[in-house]
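Removed: one protein chain of the complex. Kept in place: all other protein chains.
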Amino acid sequence: MQLGEGRRSPSLRGRLTQAVCAVLAAQAGVVGASAAAGVADPATTSGAGDDVPNWQFDAAGLVYGEAGRAKVVEPNARITRLFGNGARIGATLGLDLVTGASPTGGIASTEIHTTTSASGRVKTDAVGIVPTNQFQDHRASFDLEWTQPYTRWLTTSFGSHVSREKDYRSLGGTGKVSFAFMRGLLTLNLGGGYDSDEVEPTGGFRVPLSDGTVLEDGTVRAKHSKTALLGVSRVLSRRWLVGLDFTRMAEDGYLTEPYKVLSVVDPETGDPVGELTESRPSTRLRYDVLASSVYHFDTDILYASERFYWDDWGIVSTTTDLKYRHDLYDDRYIEPHIRFYAQSKADFFHYSLVQGEELPAFASADGRLGSLRTVSLGATYGFHLPDRPGEWAVRAEYMSQWGDGHPSDAIGNQQNVDLAPPVSIGSVVVAYSLRF
Amino acid sequence: MSSDTNPRRRCFSALGGPCEVLVDSEDAEVVEAAFEVARAEADRIERKFSRYRSDSVVHAINSSGGRPTQVDDETAMLLDYAATCHELSDGLFDITSGVLRRAWTFDGSRSLPSEEEIRSVLRHVGWKKARWSAPIFTLPDGMEIDLGGIGKEYAVDRAALLVSKVIDAPFVVNFGGDLFANAPRRGGMAWGIGIEDPDHPGEAVLYRVDLMSGGLATSGTARRFVRDGRRRLGHILDPRSGRPVEGAPQSITVLAPTCLEAGTLATLAHLRGAGAKTFLEGEGVQFVVDG
Partner (left out) sequence: MKSPRARHCRLLILLLPLTFLGGCATMDVQPWDRDLLAEEAMSFSPEPMITAIDNHIYFSKEGSTGGQEVGGGGCGCN
């Protein structure tokens, strides 16, 4: 046993004494003999557990660049009001600033050539370079979201969004109902969405599969999409969560890309001799199945998902997505990401149309409808700044995309060029989240 | 623990242990009044802050599922206090560290948790993971708070405050070894306080402290420990490493103007392990250490 008495009373002790006084609120009454009249008695104040609103602010900014093509800057901000019963109402504002070049759909040529473009302009393309159009666009979007739990087993969420860009407007709504069964181990989601969009291309609507000089009537055309979702998620163990979602999406209206063209090529040499506007069906029915798994190791988490997609334009695709979240010290984490995507081409996809042959009903040379593979590699780093509120995440990703650049039906000189040269895309997202 | 037969004593059970009120008075009614007031306050605080009671504030917070909870003024003050202690101790004092008991079972056994188990539990520990902006407290799901480290001492001070409003006589409120004396006994005598031996709880008095007035609290490793080879690891856990603090004295008794301050100083000292004595000396605290 040791008996001790310290020397002086530095700041810790002083601050602790202050804190004690604050808690006891009537320290004079306790320590001294004086009466503690007029001091509020905490015993009479109400208990806890009241449900109370709270706020969450989220912001994410994207910087995106394709080698030699589009550059995108996309800031998004969301404010969410959280209620104690689990309800939340959120509003998101997003901006999309796009500049750069987009492929016209025309093919690369083996010699310098000059074509009259579908829009009537005369332009010259360099050898082996995919023709592109310079463009610039801004998009602004606003979303509202409302999630409301009613009981332990029933939650609804509704959303609406509106967005606007130079030649495109969108207005839509979504609704989702979630049923929880087996004390929350099984969740069933039923959802639906409807979008009503308007396309208003600069310069009007060009007659499909024409040289583009003739315009169709009207300046605005509609595009609608109806989505239905059926999903289940299931807790399999203390560590394992799996989900399966099936989505059906039906689109109708003006689904053509108004500025895209196809090259018309010489039947012998394969060299472009002209361009035609593209033409797509006015309906599209898309389906996809997504299987997802989240597995918690002792500290790390593996996210895996596999998506299978097909539509009535003939595109079939698979997507494999893997993320591994590795916990570092102090609530930091690093999360590598790898994603593989492969799709088959749409039935009406053609690199070019052959001069002199009969025109098909539909044709597009849009690379996104062609045979395509994408590999993405990236990582997210999550952290918080010392003594600052909120959480940060920085995610960087490199994406490489290539098509079938040497199709078996390539004509003449087309065999000597890569018709779908690889595209390299780099993107960085910085995200911040704060509750207050 | 009374020094002679003069003080009258009433006992009850609350806050997880034996409680008593000693009054230096011949008047049975005065003693009864003090007893009733102290017991009512102990019961109220236990009901409100015990993490074992499903109707408590602490339970409401711990079962909030990560959703914000609005707390009343009294809870807010205690949370403020916990936040201050966390700050003053560089994170050693942490009311969210209670879940570490999932890994460490203090039953005197030899079952030591693995590094993995400790790491897994540490994910749910850390005052900074909670969001506290009075009166809204948001605790991430899976985390728990435990006001046990300050609740008993607070109860002592609260009960003493209320007793001092109803009686004038000198008294001691003693809740499980944490106590407060409002004044010296009649004739200016000190209250004799016996501190028990951590190895023989309920038996030998290890040493005696003479208390004139103010608070006294003991932080000790008695009763709760696990064995690691030949070492006995105490129940004081470092929330940063998830492991028991090493080199800590088995028992630290601190005297301070209030019981809460005494108890907090004893806990803060204990959390410093081998540096406990140096800490208390440096802070100018009256204390007794053993082991």
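For reference, chains read A and B in written order, and residue numbers begin at 1 within each chain.
The working rule: a contact is a pair of C-beta atoms (placed from the backbone, for glycine too) under 8 Å apart; a residue touches a chain by one contact, two chains touch by 3 or more.
Here the structure is a predicted model, which is why all the values come from computation and not from measurement.
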| item | value |
| --- | --- |
| Which displayed chains the unshown chain touches | A, B |
| Residue of A:G14, A:G218 or A:G314 touching the missing chain in the full complex | A:G314 |
| Per the touch definition above, residue among A:T17, A:S233 or A:S279 touching the missing chain | A:S233 |
| From A:L185, A:V220 or A:A361, residue that would touch the chain that is not displayed | A:L185 |
| Option from A:T104, A:N133, A:Q401 or A:Q414 whose C-beta touches the chain left out | A:Q401 |
| Option touching the unshown chain, where A:T147, A:T277, A:S352 or A:T380 are the choices | A:T380 |
| Chain not shown, touching residues in chain A | 58-60, 62, 64, 74, 76, 78, 96, 139, 141, 159, 161-163, 165, 167-168, 170-176, 182-183, 185-186, 191-193, 195, 197, 199, 225, 227-229, 231-239, 241-247, 249, 251, 286-292, 294, 296, 301, 303, 305, 307-317, 319, 325, 333, 341, 343, 346-347, 368-369, 372, 374, 380, 393, 395, 397, 399, 401, 423, 425, 427, 429, 431, 433 |
| Positions on chain B contacted by the hidden chain, ascending | 65-66, 123-124, 140-142 |
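Here is the rule we use: only the chains that are shown with their structure count from here on.
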| item | value |
| --- | --- |
| Contact set on chain B toward chain A in their complex | 41, 44, 48, 57, 60-61, 67-75, 77-78, 80-81, 84-85, 88, 116, 119-120, 123, 126, 129, 131, 133, 135-136, 138, 154, 157-158, 160-161, 164-165, 180, 182-183, 206-207, 214, 257-258, 260-261, 264-265, 268, 277, 280-290 |
| Chain A residues within the chain B interface of the complex | 1-10, 12-13, 15-17, 19-20, 22-27, 29-31, 33, 35-36, 40, 42-43, 45-54, 82, 84-86, 298-299, 327, 331, 435-436 |
